[in-house]
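Below is one structure, written out as C-alpha cells; the observations come after it.
In this view, the complex is presented without one of its protein chains, the others remaining in place.
Coming up: chain A.
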Amino acid sequence: MEARPVLRQLTTLFNSCSRTGQTRLQSSTRRTKKALKLPPHPSFLVSGAEADHITYNPRFLPPSDPRRQAQLSSLLRSSTGLAPTAAATNSTTTTDREIPALEEKHQVPVPKFNVTREQVAEMRALRAADPTKWSVVRLAEKFECSKLFVMICCKASAEHQVRERERKEAIKARWGPIRSQAREDRKKRRTLLLRGEL
C-alpha cells in the first residue's frame, strides 16, 4: 500500500516526461471504485464444503456409530456435569456460565395434565352459558391450561362463531394497504422460515 503513491509519482513523472499534457488520475467514479474495491474477508465467503455441512451433533449419534464410542467419555462427563472445563473444546456443550433461557412464552409448552374431569364439565358449562365473557383466553387462565386444551374441550355455538368472525372481518376491513401488506409479508416470511430459506 505504501508503494502506491510512490509509484503514482513515478508514473506521473514518466507521463509528463513522455507526453506533455494529459495524465491519468483516479478522478473518475469508475477508477475510484476500482481502486477502492477490496476482496471480501475470507470469513464472509461461504465455501462449498461449508455450505453443505450438516450440523454435527454427538448427541444424535446412534449406538451403532463408531464415532459415538469415541465420544462416549466426553458425553458422560457433559451429561453429568462433572467436568465442564473439558467441554470448552467441544463447541456443542455449554461452559460454566449459565446461558439465560428465553421467557416462558418462547418455550415449547409442557402439558401439565392438571385439569380434572369435573373441571372440564365446568369449563364447558361456563363456555356454553356466556361465550363472550368466558372466552378461550379467560378459561385458559382460570383453569391454568393451554388455549389449545380449552379449544379441544369446548366448542362455541354457531351464533358465537359467526359473531366472532364478523367482528374479525370488521377489524380487517379497517386496515389500510400498508398494514395489509405488512401482514401478507409476515406470512411469506414465516413460510420461508419454515422452509429454511430465510
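To be clear about the criterion, contacts are C-beta pairs under 8 Å (C-beta built on N, C-alpha and C of every residue); 3 or more make two chains touch, one makes a residue touch a chain; residues count from 1.
In the analysis below, contacts and distances are computed from a predicted model.
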Name of the absent chain as recorded in UniProt (options "Exosome complex component RRP40", "Pescadillo homolog", "Large ribosomal subunit protein mL44" or "DML1/Misato tubulin domain-containing protein"): "Large ribosomal subunit protein mL44"
Missing-chain contact among A:29, A:43 or A:64 belongs to A:64
Which residue of A:102, A:129 or A:158 touches the chain not shown here: A:102
For the chain that got dropped from the picture, name the residues of chain A it touches. 52, 54-62, 64-65, 78-79, 81, 84, 87, 91-94, 99-102, 106-108, 110, 189, 193-196, 198
